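Quick one: the structure is below, and I'll ask about it shortly.
The block that comes next holds chain A.
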Amino acid sequence: MLLAAILLVPVCTSLVVLVSPFRRWAGWLTMLAMAATLALAAAAVQATLGSGAVSGAAGWLVCDGLGALIVVLVAFVAFTAAVYSNGYLRRRASHAQNDDGGSYYPLFNIFVASMLAVPLMANVALLWVALELTTLLSAFLVGFESTPEALEAAWKYAILTTLGAIIALLGVLILYWGTRIAGEQAFTWNELIAAAPAMPPTLVWPAFLLILIGFGTKVGLVPMHTWLPDAHSQAPSPICALLSGVEVSTALYVILRLFAVLSRVPGSEAGPWFIVFGVLSVGVATILMVQVRDYKRMFAFSTVEHMGIILLAVGLGSVDARFAAAYQITAHALAKSFCFFAAGLIVLALGEQRIAAVRGLGRRSPVAAVSFLAGALAITGMPPSAVFASELLILKAGLARGQYLVVGFLALFIVIGFAAIMRHATRMTFGKEVDMAEAPVGRLWSAGAAPASCLTALVITAIPLVVFGLCMPAGLAGLLNLAGTAMGR
Partner candidate 1 sequence: MPSTSLLLSIEALAAGVFLLTALGTVAARQLLTCFHLFVWQSLLLSASAALLGLALSSPHLLAVAAITLATKTMLIPWLLRKTVHDEVYRIREIDQVLNIPTSLLLALALAGVGYVFFVEMLGGMAVPAYALVNLPIGVAVLLLGAFTLTVRREAVAQLLALLVAENGVFFAGIAIVPNLPAIAELAAAVDVPVYTLVVGLLTRRIHSELGTTMVGRLTALRED
Partner candidate 2 sequence: MLVHIGYNLLQVAVVIGFAPLVEGVLARLKEIVQSKRGPSIFQPYRDLAKLLCKDEIVSRRSSWIFRTAPYVAFTAPVFVALLIPVLTRYPLFFAFMGDMLGVGFVLAFGGFFVALAAVDSGNPYGPMGASRTRMVGFLTEPVFLIVFMTISLVAGSTIPYIVQGEWVRSSAAFFAPWHVLLVIAFLLLILAEDGRLPVDSASGHFELAMIEKSKSLEYSGRGAALMKWGGAMKLFVLLVVFLNVLVTPWGLAGPADISLAGVLLAVPLVLFKMLIFLVVLVVIESSLAKLRLFRISEFTGAAFVIAVVAMVSRLFAA
């Protein structure tokens, strides 16, 4: 019942805000609904911590440690994004000429529902459907601004990730075939893990590769990442926070789940695949970060980097590494949504996304400058951000496994990423203001004080980001442990 409620609240809200009397308060209703969802998710986490796994809706929904972690992160970022959207959209509405933005909140709610459904679906085939829906329902949010760039980004996003999902579908079907051959009936993660030792490895490997390529497209793993910087830089900032903070993690969730299945297939070694793809993503993303000209694009590349780090951590294969991976998922979701909220403040203040055009931000919009710098420091792993602690744990786990080369590369790339982001961030904050000859493309929103709701969202996000970096509450540790177990066992 609890799990069904988590899905029903946003779905119902999305329907309600379509109806005319409620449309005027769509922002507030959404905020309320997201708060309720967050509370329900917290209850689900509580229940999971108590019994290890919860199931609901006659077994169609299930929630174990990893699922609960994703659910609560999605709910949290969705809540803060809903708060942020309130101010962001109102400011936008006062300047947009032709568009009332009426489709924003219905899409927002249903998109959040689809993301929540991914970790809750027990049946893997249905999970595929949910994951595909996350793409479809967010495509219009990505193209929300209707500028040529936004539409281009939305198109690439919809087409490429759907192609990925179709490729992954073949993998999913082959996995189901393997489950049947191994004598299991249902198609849930538990049955898959139970069936793994008896599955023919000749089926499991192609299935794994198809899913890795297919859902890897959605995660943004190099070399399937090409759409990600576009979509994550062109969407409205609160949507960027959702896309970059949690949507990619829901896709990564499926790949991480497979690790537990693969490690039980006789004579298999899944770790190297994870590590190779992870290092590749981290390396390419950090190097591309050096050359970006758009600060939202920079954070999008940073998402690719962090997905690579998580994948690599799981590939290391030890209990500590999996714990650190779960920690990293959490830290990334918080830090990345903070970054995009901060980036949104700059967009609101200057209507500019080009790095070169926002020099001297410190004087032009001190609030935006401070939060942007804080975000940049947090995402690059400066203490007291939780990213610092999680990356440190991953490096430590790698050393403990004797993977010196991998750890060396990872550390090198993290440093490159740090240097790239900080170089851009300091230029933006302290650099000398230059007069851009050409007018900013697309939307020119007049400067003004940052909306209160946006600042509220920033503060709400900052609290756990710092707290989890400084100390590890017992509840979080328990959840991360459970999540790590679900990835490996």
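A quick word on the picks: all candidates are chains of the complex that A comes from, given by their letters.
Heads up, the rule we're going with is that contacts are C-beta pairs under 8 Å (C-beta built on N, C-alpha and C of every residue); 3 or more make two chains touch, one makes a residue touch a chain; residues count from 1.
Since this is a predicted model, take the numbers as computed values, not measurements.
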Touch-positive candidate for chain A in this complex, from 1 or 2: 1
In the complex with candidate 1, residue positions of chain A that touch it: 60, 123, 125-126, 128-129, 132-133, 135-137, 139-140, 143, 146, 148-149, 151-156, 158-159, 162-163, 166-167, 169-170, 173-174, 176-177, 180, 187, 200, 202-203, 206, 229-230, 233-234, 288, 291, 293
